[in-house]
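Take a look at this one; I'll ask things after.
Every protein chain except one is present and positioned as in the full complex.
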Amino acid sequence: MSIITTVGGRLSQAFLLLLVMSLIGFVGIHSVGNPVYNIVNIETATTEDIRRATIALGLDQPLWQQYLLFLKNVVTGNFGTSYIYHLPAFDLVMSKLPATFELASIAMLIAAPTGIMLGLLAGRRHGSSVDRNVLKASVSALSIPSFWLSMMLIMLGAVILGWFPSGGRGATVSLFSREWSFLTLDGLRHLTLPALALAVPNIALIARLARSGTIEMESQDFTRFCRAKGLSSRRILFRHTLPNISVPIVTIVGMQFGGMLAFAVVVETIFAWPGVGKLLIDSIQLLDRPVLMATLTFVSVAFVGLNAIVDLFYAVLDPRVRLSA
Amino acid sequence: MKQDSIQRPLLEVSNLTLKHRATSGATTILRDVSMKLHRGEILGLIGESGAGKSTLGNAILGLLTPEFERTAGTILFNGQALESMDERQWDAIRGRRISAVFQDHTASLDPLMTIGAQLEETIRATDGNVSAHQARARAFDLLVRVGIPNPHERYASFPHQFSGGQRQRVVIAIALAGTPQIIVADEPTSALDATVQKQILRLLRELVDETGVSVILVTHDMGVVAEITDKVVVMKRGEVVEADTTSTILDDPRKGYTRRLLAAVPRLRVRSCEQSDNRSSTDREMGSDAEAPILIVQGVTKTFSGQGFPWFRKHTRKLALRNVSVRLARGAITGIVGESGSGKSTVGRIIAGLETAGEGTLDIDGTSYDISLPGQRSGLLGRVQMIFQDPAVSLNPRMSVAETLQESVRFGSRRPLGARPDVATMMERLGLAQSLLARYPHQLSGGQKQRVCIARALLAGPQIIVADEPTSALDVSVQAEIAKLLKEMVTEQAVSMLFISHDLALVQELCSSVYIFKEGVVEDAGSSEFIFSRSRNSYTRSLIDARPRRFTY
Partner (left out) sequence: MKVETIRALWKRPTRKSVSLSKLLLATYILLALVAPIIAPQNPHDPLQIYAWEASSPPLAMGGGGYTYLLGTDGLGRDIVSTILYGLRISLVVSITSTAIAALIGVAAGVSAAYFGKWVDVVIMRIVDLQLSLPTILVALIAIVTLGPGIDRIILAIIIVQWAVYARIARGVALSEISKSYLDAARLQRLPTRRVIFRHLLPNSIAPAITLVPIELGHAVALEATLSFLGLGVPIDKPSLGSTVASGFQYLLTGQYWISLFPGLALFGLIASINFVGEDVRRLLDPRNRSI
């Protein structure tokens, strides 16, 4: 029952979230700039051209009617047609998804194990030089602005060493009728730098969390009792401490993974990685409203969905949640 | 016993001195401590907070944090010097030779692992030769041995599915899993209700008698010591005051400190007074009825709604109080007794106007209040003052004593300006030096804090004070002082008091009439003399029986 409650609560919250998001996004986007000027040629267009374009885009209607129309269309999966690419906005987002997804996945595959191991190592020897160095390194890593890190990775890996390309996806292979880079050697070379740029702050974040969780656990009666009953410290660390600190770690991994779908904005822009984030920032700069709304909606849905999965993970991990009647 | 004392001791601590190094400097935690433990013996380590008894327990388990430094002394176990062992050597001792049971049974168990798995894990960690099958069989045996009903069904259960007492039984089973020779039990029953406490102590005694294991029982409770120990070491501020057999310590203590500790333990009188025989057992007179009671509470019912979404909430509703009626005579102290979860604190908070109730009426000195409304709206808030259990959180940490008390006079008092009591006089009466006025709560001792709380309540000039376990967070010797003070204040300041407690002896000492609460219902009620001497109620009897016999007359 608790799982049903959790899912029910999650879904209603998600629905509310999406509604509010779409409203704010819609009103917000409509308050800046007129996309008509991005479509017609400003030098040659007549007033009549502009009027016709405005009607064609449905911009002559009152805002609330535009919003209702938007909602109605969204329910049927229609976000409108991109002003710039003249493609259905939702299809455009979907076509960019594999690139973002593989980038985020590889970054997390690097970040999570590295971060957890560093955190456990540091937390177990609280106060030692290992601990202090891990802590310092993680504070430093979290202080590097993501765009600068990306640029320095390009400078080092692409310009100075010349080992990796500075941008783009490289060769791709089709799988499930989508294009993927991680299956080719060239694609992997293109993935390395952006994945590193995304992974570094996450390693630091996860390491910090794992460290403080470990310290907290080690200071508890529970660990004292484990030692008193004769368990080796290795077994305590992996069999008891790790599962008990996994709840916050799973949370942060889920949140960060969702965040990467959005935060990849910066990294994708710099590495010219054709993903959802780059699409988002392009559509903001070009005032491509349908694509912008479709991207925002997608990112929100993905984020809420990931949060819900994380909540279900709690229930699987923690018998107190799973078995509460 | 006599043979044991001839044998070489199993564990011998000699002249142990430990220092704790902190940034502010080193403090001596243990000074020149010596003790001996023999096979099959339960040794009580007793002392008030800061006595160093838990530190000694940790030293024997090799669980001292690196800030502790041994400057002198030895710990000999079977001839091995424990004090100089490294972690690798300790791994061969802990769990296999010396094991432990801690106070917090919830924190002792891994919430994510079934208790069966935790037992098996310990069995296999302490005995490398045992097969999975054998480990499981032994785990079952242990669960049966510590009295877990239906071990086959409970084997795959998680800790949160057990009651507190059962969890502590599981912890004891785990402690026994490596067939140790010594178990260090640090306050093993302090977090449990008295009736459960009694059962756990009995279990420990049986295990000692059966298996010959030795137990070091660290406790602050003289009742626990009297109940099951063979020998006692009395500690004070890191030093051993006195060590002897339990009967000698109890009957013929040599040192003043031990005598004071013993004297501070409240005693329960259960033998009835002389003329009681010619009264019928239904006679439950609650003090003189000449005057109307100052407080009449009738038919109070309260439910707590659970958490979760509205449509699920009704399933999780809990009845906190059912049809509860309480009367408080003018100028009297009335006791409310119950174990945790009995609703005794809830009643106190409803009377003070801090919580609402679904049904019921409340009259104070002839005025009725609607208790279904929040206290501000019904006007009830402020008519009754409270003294709370934990002095550590009862005072605003950012306000000095003077500010706290002046606030009470200025805002809390219902009396006209001229008739308000004086802070200085009150402080003096409660034994608080004027120099404490400028201090902040963290600069006061527990007893001082509680005195400030009493002063705060009295300065508001209430007719009724609800005291919710006002002594249970304090050391025994301070407990007695505070109880005495409360009694005097009731007479001097002309207030009436509702005294909520789990401690029968304390209630008997202070209260003229008593209500026994059980699971939200008034289970038994009557004059103090009736409840403790003549009540036939089985629950009341079981509460009285759970008291250490030694301190019951």
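We call the chains A and B, going by the order they appear; numbering starts again at 1 in every chain.
Note that a contact is a pair of C-beta atoms (placed from the backbone, for glycine too) under 8 Å apart; a residue touches a chain by one contact, two chains touch by 3 or more.
Quick caveat: nothing in here was measured; it's all calculated off a predicted structure.
Please identify which residue in A:Thr47, A:Ser174 or A:Gln285 touches the non-displayed chain.
A:Gln285
For the chain that's not shown, point to the residue among A:Leu63, A:Leu87, A:Leu109 or A:Met152 touching it.
A:Met152
Which listed residue (B:His133, B:His442 or B:Arg536) would be found touching the missing chain in the intact complex?
B:His442
Since one chain isn't shown, list which residues of subunit A touch it in the complete complex.
13, 16-17, 20-21, 24-25, 27-29, 31-32, 135-136, 139-140, 142-148, 151-152, 154-155, 158-159, 166, 258-259, 262-263, 265-266, 269-270, 280-281, 284-285, 296, 299-300, 303-304, 307
In the complete complex, which positions of subunit B touch the hidden chain?
Residues touching the hidden chain, for subunit B, are 22-24, 349, 352-354, 375-376, 381-382, 384-386, 388-390, 393-399, 407-408, 411-412, 442, 453, 456-457, 460.
Just so it is clear, only the chains that are shown with their structure count from here on.
With chain centres defined as C-alpha means, what is the inter-centre distance between subunit A and subunit B in Å?
That pair's centroid distance is 50 Å.
Would you mind writing out the residues of subunit B in touch with subunit A in their complex?
Those in contact with subunit A are residues 61, 63, 87, 91, 94-96, 98-100, 102-104, 107-113, 121-122, 125-126, 158, 160-161, 171, 174-175, 177-178, 184, 308-309, 312.
Write out the stretch or stretches of subunit A touching subunit B in their complex.
Against subunit B, the touching part of subunit A is residues 1, 5, 8-9, 220-222, 224-233, 235, 239-240, 243-244, 317-320, 323.
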